[in-house]
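The complex appears here minus one protein chain, its other protein chains still in place.
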Amino acid sequence: MEKNNRRKILNLIIWGWAGVTSIPFLSTVFRFTSPPKREGPITAAVSTTEEVPPNSGKTVSLGNRPVLLITTPEGERRAFLANCTHLGCVVRYREEENDIYCACHHSVFDIEGKNMSGPAPRPLPQLPIEIENDNIVVTVS
Amino acid sequence: MIQKYFKNWCGERLPLDTIRNHFKNKFVPRHRHTIWYYLGGLTVFFFVIQLLTGVLLMIYYKPTMEGAHQSVVYIINEVPFGWLIRSIHSWAANLMIATLLLHLMRVFYLQAYRPPRELMWMSGFILLFLILGFGFTGYLLPWDDIAFYATQIGTEVPKSIPLVGPTLVALLRGGEDIGEATITRMYTLHVFVLPIATLLFVGIHLFLSQYYGASKPITTRPKGKDIPFYPNFVLRDLRTWCIALILLIGVAILMPWGLGEEADILRPAPEGVKPEWYFIPMYQTLNILPARILIFDGETILNSVLMIGGFVVFLLPFLDRKAKQRERNKFILTAGTLVILYCIVITVSAYI
Partner (left out) sequence: MYAKMIFTIFVGTSLLFSLDTGPNTVVCDLVVMQVQAGQNNIETKIEFPSFEYRINLLLYFVFPVLILLILLILKIRQLDLHLDDDSRTN
């Protein structure tokens, strides 16, 4: 009886410790497979002003993310992160309707990026924009 | 309570009792050579490590001419613990081949291949070639200059095989020369074809080892009671694996596996181009062999000798008639020892 108990305790300790042993190995695997973190904000000239005339939009990539540049009919320039806030499809500018549209689930945003209709829950995040010598400079965080 | 219910549930659906009885009635002979029984298990252990670390490396590796070397550099420099995982993969590969060769020697010297274990010997022989195939295909993947030239030479060797040689080389390289097509071919073999084939043969080999049990040597006298396979011998195996793991991590961390300059097809061959140590006997023999012997090419002769030799080794259980009658076969043991000695001497001579 006593012998059996002793054996049980030893078995328990061995299995428990085997679990502990696996922690450093599993955490190494986890760290290895975790995707690299994005580094701080990226600022770059992504387009020239000529390429985005009034009442038009253009999608560019910055740091592997899609960015929508638009120029309103009044000539005001804006930049948005182009992933729809619903499920992440890339949105586009519609000249005829003068709005931003996501074809996946028909979400519509106005030219301020505000969600007007469709399932999109939030406005599109607006990005800081600057014009330097006819270049459009956008910062993505 | 839950545990018991689960056990019953499984017991009603699976032949658990049969399996349990099998393990209960399996014993490992205890004698002065018992220690050699761990080598097969060790090889399997290293193979499992190769599978795990290989999958991890596959996440970041890019099998293209531009990407291959760069992605390995990225793994080493940027990925957390990438250098460690890659170092373990390289070290375990070499240790696996070492334990595999030692395991082969122990089976040979204890003549464990004698009936009824012919199929184990044959499946083991196929496994040897599959594992060497892993070594050969994996060597090129980092795309550094030494690996590039070693593969250049290695894929040139089969060229002298009559009739099929050139076709074989073209198949291996995916063209006349080594390039991007070679990388993708080697990659496909290394991460898909060879693993599946190896798993199949490891399965057969392990099933047979359970079916026949460990072979008792012909002349050695037993030393005490046989060891029950479960749990005693399994725990001994686990202990051996712990020691192997400590050694493996030790060398992988203290002597991390390096990486050469990126391969450049136009650069002349650098000094010290050598295949991995387990291909040295073949490589060095090729070096010392005269270009022509009588009317034949040196290479053709070496290839023929290797093929005939491989065939003889493959069929060894059938050729060794004495072992069938549980007698030591002096001739075969001497011949095998001479081959092993030759390999050791020539390997050492290649490094000094």
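Just so it is clear, A and B label the chains in written order, and each chain counts residues from 1 on its own.
Here, a residue touches a chain if its C-beta (ideal position, glycine included) is under 8 Å from a C-beta of that chain, and two chains touch if they have at least 3 such contacts.
Everything numeric here is computed off the predicted structure, so don't read it as measured data.
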Completion exercise
Not-displayed chain touches, in the whole complex, chains A, B
Exercise for the section: Decide which residue listed in B:Ile243, B:Val305 or B:Val345 touches the omitted chain of the complex. Expected result: B:Ile243
Problem - Option touching the unshown chain, where B:Gly179, B:Gly203, B:Pro231 or B:Gly310 are the choices - result: B:Pro231
Fill in the blank from the handout: Contacting the left-out chain: of A:Leu62, A:Ala79, A:Cys102 or A:Leu127, that is A:Leu62
Handout entry: Interface with the undisplayed chain - residues on chain B
Key = 69-70, 73-74, 76-81, 83-84, 224-225, 227-228, 231-232, 235-236, 238-239, 242-243, 245-246, 249-250, 253-254, 256, 258-259, 261-262
Completion exercise
Those residues of chain A that touch the unshown chain are 6-7, 9-11, 13-14, 17-18, 20-21, 23-25, 27-28, 30-31, 36-39, 42, 44, 62-64
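Heads up, the rule we're going with is that only the chains that are shown with their structure count from here on.
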Exercise for the section: Under the touch definition given earlier, write down the residues of chain A that touch chain B in their complex. Expected result: 28-29, 31-34, 36
Practice task
Using the touch rule from the top, collect the residues of chain B that touch chain A in their complex.
Solution key: 56, 59, 78-82, 84-85
